[in-house]
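What follows is a set of notes on a single structure, which appears directly below.
Here the complex is missing a single protein chain, while all its other protein chains stay put.
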């Protein structure tokens, strides 16, 4: 990687000099391990088409809701950032250089946030800058990044190899034909980009276009999805389709962790009610809950790992959603209950040796109270890493400190970057490795773990736990 | 300030020597900045009348519920502390020296509490003691404090200047005529003591004397407050009255963060129901919720900053409340939900460029889960400091660690002392500056922030964020 003078080699390590020495040693043993990225949201078209990325603003600002939400919170409009909404349609869009200047001159807003760490990593390690971004250096940054994006070395596949990515998982809807994954598989490039089966568009009655989606699912599979058994069979077909293209996991983003265990006739009745479009919020919740249990049943058969990440109030800002649509930085976490919510599914499948469910949370209060005790007991449960808002130095430390003592190390699954921002992937994995090595260094410094064990666990956190948990 | 030998110059800084060195440097750059105290509950009469404070017990024990709640929890009665209740009326009151002795001989109860830090600061820095308070030194303390209180140097205005207070906000009811603020404004003293508009007595149907208060509001403004539009207009009149005397903010202490967006006719109907006195707890909650939204609307017009600090179960101890009244150390925090609660208000006004709402919490679980994500997205929202029970070294650290990464630095508003205890103001601001500099020193030591940035942010935390957020 870059020959940066700006990133301190000891960044993110603990303050205490002796502990820092241990952290540095541990990190030295894992820093060059390949990246396993088993859960994320990059665009497979990049790797299928291998075209140059557009411009600095389009690459680093407009697709990254971490970045534009912070600017928005301080009074900068989305229109000023080059994002167009319904009522902006007749306003002129700013050119990318102007957007970049606005971002650069407000770069101080990111102080002490993880975005700042990721962006600086990108700037100093990938683009080899040697002075910080600011209003003064804005144009210099813009020009250099633009120039590099147009070179061979910055084509997506080239970066993928340069980043030492062993495997990258993307996330697609069951309605997706996976053309880009097909292209990648058929190509002579050996990068492993696999898909993940995310059925929310056809299992969540409150998803936009749900009933149309169910119809499309029928068309795709040649099944009559107006029948519940055929609807389930169609989902199984699509799982197989995804699996044949490398998928090892499913992904479920329900608002809550609720599961249900309805009788077949109750499920069928509920499904027909839902299909009419005339259902209550409670019925929608009940259907989503039942579908998680149905998905567990299918996983038991086909072996796909289940990922459940509840707790986000999506598109909380009504006006912004109406004007600009989904994913504009207005998803807000809520309290999330797991113990009663998961019981119906666990009563049915909690002790199955061949099922594996990875739980995530946006509600840190569940770490030590619910999630670590659940993962530390049930054979089917494992605990996913600090997620989304908690994917930060302090967030990751709290995650380790609040889960490991009860869940144990081997009921966790390493790190996920969960990102749309391709260039931030090395930065995020590097941060996670540094924080985890710092955590282990503290255990060693306090004589709670031997140094030999520390090296083994550092490797597990950085690489093998994810590889094993996702069967990669 | 005092030439104390008891307060260590490095107190409250991080343990690690190198990090401590950074903290000391940062603190050196902010320790002498003027104090901005934009939210508190001192008595404006002190500064209007400028009379000497009474005696040590009356100054430091009886008005400070942090102090007497701890003594009470260990079996010391309020009567023994010189606080009189209904059934104490025929008991003799202890003299101040006896009260002080009881306090002094139980001073060990405050070990490791913030009260101890504040009190020691007062003793060693303001009263220049050179030995700790204890049963043995009780009389020496009493006599020296008493003697000093009778000097010119310890008159309220003199202390205000000595403390380097640039601005102090008090909090008053809309029914208050603000005679003391008028006196201060008319005086030749140039200390800035402004008021804050706290409408709870006339907007919370469950406040003692609510309907009488609404009638008084009508009398004060010459409005017929039995009409809802006139009631709202009367509130606007009082806001203007407060604003004309320096107020820049309002303050709302509802039990929950609930807001509502009722139609005008629903609001009016509810108001009339409330005025009859025959209403359910749910209707009271609904009215408070609607009034927050009405207040936001008025703030949009007159520019007053809104402060919302929900989550306290007031006067939880029934017997104590019946005997001794409000504010006797028995307010207990409860879980507080913000995401659904604020949505009605935010749906209406969340994207307004000219509205500013500062949120506080007594429920730390909301920091990283709800408040930081909300403040890190909505242009109208900012996050208030660690409040009340969390206004302590560990509490402040958790606040910074759990909010800054997601909310960012510039969506927070510096420090509020929120105190009735005038003498503790320098102690509290000093503690906050020390803890914040320690927090920044750790970021710098871990290379998450440069030292130059650290100095800028230390100044912002100590001074300018509050000044800007409250338009001072």
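Letters A and B name the chains as they come in the text, with residue numbers starting at 1 for each one.
Just so we're on the same page, a contact is a pair of C-beta atoms (placed from the backbone, for glycine too) under 8 Å apart; a residue touches a chain by one contact, two chains touch by 3 or more.
Predicted model only: the values in this text are computed from it and were never measured.
Asker: Hey, which of A:350, A:385 or A:414 is the one touching the hidden chain?
Answerer: A:350
Asker: Among B:212, B:335 or B:354, choose the residue that contacts the chain missing from this document, as touch is defined above.
Answerer: Candidates B:212, B:335 or B:354; residue touching the omitted chain: B:335.
Asker: List the subunit B residues touching the unshown chain?
Answerer: Contact residues on subunit B toward the absent chain are 7-8, 10-17, 69-70, 72-75, 108-114, 116-117, 313, 316-320, 329-335, 362-365, 389-390, 392-395, 398.
Asker: Could you please point out the subunit A residues that touch the chain left off the display?
Answerer: For subunit A, the residues touching the absent chain are 14, 16, 18-19, 337, 339-340, 343, 346-347, 350-351, 353, 365, 368-370, 372-379, 381, 401-402, 404-406, 408-411, 442-443, 445-449, 453, 456-457.
Note that in this section only the chains that are shown with their structure count from here on.
Asker: Roughly how far is subunit A from subunit B, centre to centre by C-alpha average, rounded to an integer in Å?
Answerer: That gives a centre separation of 40 Å.
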